[in-house]
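Dropping the structure in here first, questions after.
Note that one protein chain is taken out, while the other chains of the complex remain in position.
The letters A and B name the chains in turn, as written, and every chain counts its residues from 1.
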Amino acid sequence: MPVKTEVKQLVAAKTGNEAMAEAMRQIDPDVVAAYPITPATEIAQIFSSFVADGQVNTEMVTVESEHSALSACVGSAAAGARAMTATAAQGLMLMAEIMPIAAALRLPIVMPEVNRAISGPINIHCDHSDTMFCRDAGWIQIFSENTQEAYDNVLQAVRIAEHAKVRLPALVTTDGFIISHAMETIKILPDDEAKAFIGAYKANYSVLDAAHPITVGSIDLQNYYFEHRLPMINALKEAKAVIKQVGREFGEKYGRPYDLLEKYRMDDAETAIVCLGSTAGTAKDVVDALRDEGQKAGLLKIRVFRPFPVEDIAAVLAGLKAVAVLDRSDSLNGYGGPVFTEVCSALFNSIQKPKIVNYIYGLGGRDIDLHMLKSVYDRLASIKDGQDLGTIVDYLGARK
Amino acid sequence: MTTMLDEKKYTANLPASELPEGGVWTEAGSSLMRKTGDWKVEQPVWDKAKCISCFTCWAYCPDSCMQIENGRMAGIDLEHCKGCGICANVCPPKVSAIKMEKAR
Partner (left out) sequence: MATLKELATTQAEKFVGGHTSCAGCGYPNIFRLTLAAIKDPVVVVGATGCCEVNTSIFPYTSWKAPFLHNAFENSAATCSGVEAAYYSMVKSGKLAANNTRFIAFGGDGGTYDIGLQSLSGALERGHDMLYICYDNGAYMNTGIQRSGATPRYANTTTAPVGKVVPGKMQKKKDLAKIMVGHNVPYVAQTIAGNWKDLTNKVEKATAIRGPKFIVVLAACPLGWQTKTQDTVRLTQLAVESCFWPLYEVENGKYKLNDNPEAKGKKIPVADWLKMQGRFKHLFKPGGEKLLAEIQAEVDKDWNDLKALCEFHSKQE
């Protein structure tokens, strides 16, 4: 159902990094603290030129490491400021120690993050191993399929993170080079509209409130740690409804609705691929071709991986015959990928459930193309028709 | 030492629903609710007549126990004093207004 939109949007050609920097310009955070890392460098770099040209009021803190970038953001956010940073891969891993602290302090820091393979060996290209490594840090994780989504997601992330029922940090990812450096035509909201959508920020507490001196970051012993973790755990659960509501509102206003998941031709689907990020775009083409051939194939794109949309995923997949979960990282758990194991757990208590296989693909920027995805759907069709499941976890596009 | 803090918050463990968000604590100086005075084996005894209110003991007491009223030394907060003996040690020898003795 196309939504009628009254807001005149600017059409522009932007790379993923440019689009995210543009969203940051419109957000005009009080503080940005960032450190360069391929392929996310440009985000802060472009933003620096906005600072240099006086297009934003932001205090830019050009730190000496990603660890300090997030540490400074925690300081700024605890001082009641809207704070942002951006990073990728090793940078995210260096931030890893501070990520759960930001979440526990309930600081709504928003971070554009470009998915890049983690080192061992070093590699600058796309996979999801960095983001998945930090999946249990208490951060909301939103994956973008393309440049438009990257822009839209950054704006929405501010609303979601700062929502009174959430107050958690959020990261918005794009796929390294595939989105970050590829130029696409996107629609950009007018500045005043973007600012109105995100609204003014009112922090819940501030260490700058001299009249009410607070202690932030206390040490908890056995008697309080659990009680301080519970509200954060609950906030992640609450975040699902908020993400849906913000995505719906964005759609009503600007014609591009968002949800936790995107169901592509799933209504009568018998087989489906589940994936995240840019691969969804490629898979949609494959689904279209298969549909033309009369196959009931569909695609389930997980837009929000944290909080994990357990109920929604179970509801969509329970009635299918065969499902392939595509993971752009391996859990290194001796089994399969993180999306696979979580999708399986989402379905475990469903009375009806599909056969599920897992493909690890695209590590270190290895291409995923239409033929590879077609081969996955072909296998799903065979499984649907009664063929044995065979290898449950397989590696797509790797020379074995 | 008197405080305006709600004692219940420090004698009972509060449920998650009653805690400020983000692990923040809003009652500044609440550690006074913890009586560290029971740690001590020795305690300082202050002789008001000898004291010249030079405040040297105030400067060096690690537990902020030196009480001041109207710009003069007024006593020692034994509820928090851990009996380290620094006050007696830094009291000028000619003054010698603080002596350590076995804690009661």
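The criterion applied here is as follows: a contact is a pair of C-beta atoms (placed from the backbone, for glycine too) under 8 Å apart; a residue touches a chain by one contact, two chains touch by 3 or more.
The model shown is predicted, which means the values in this text are computed figures rather than measured ones.
Of the options A:A12, A:A79 or A:L230, the residue whose C-beta touches the omitted chain is A:A79.
Touch with the chain that is not drawn comes from one residue among A:A21, A:I46 or A:I98, which is A:I98. Listed here are the chain A residues that touch the chain not shown: 30-31, 33, 57-59, 61-65, 67-69, 71-81, 83, 97-98, 101, 207-210, 213-221, 224, 228.
In the full complex, chain B touches the omitted chain through residues 1, 9-10, 14, 23, 25, 27-36, 39-40, 53-56, 58-66, 68, 71, 77, 80, 82-86, 88-90, 100.
To be clear about the criterion, only the chains that are shown with their structure count from here on.
Averaging Cα coordinates per chain places chain A and chain B 51 Å apart. By the touch criterion given at the top, residues 104-107, 167, 204-205, 212-218, 220, 223-224, 226-228, 230-231 of chain A touch chain B in their complex. Listed in rising order, the residues of chain B touching chain A in the complex are 13-16, 19-26, 28.
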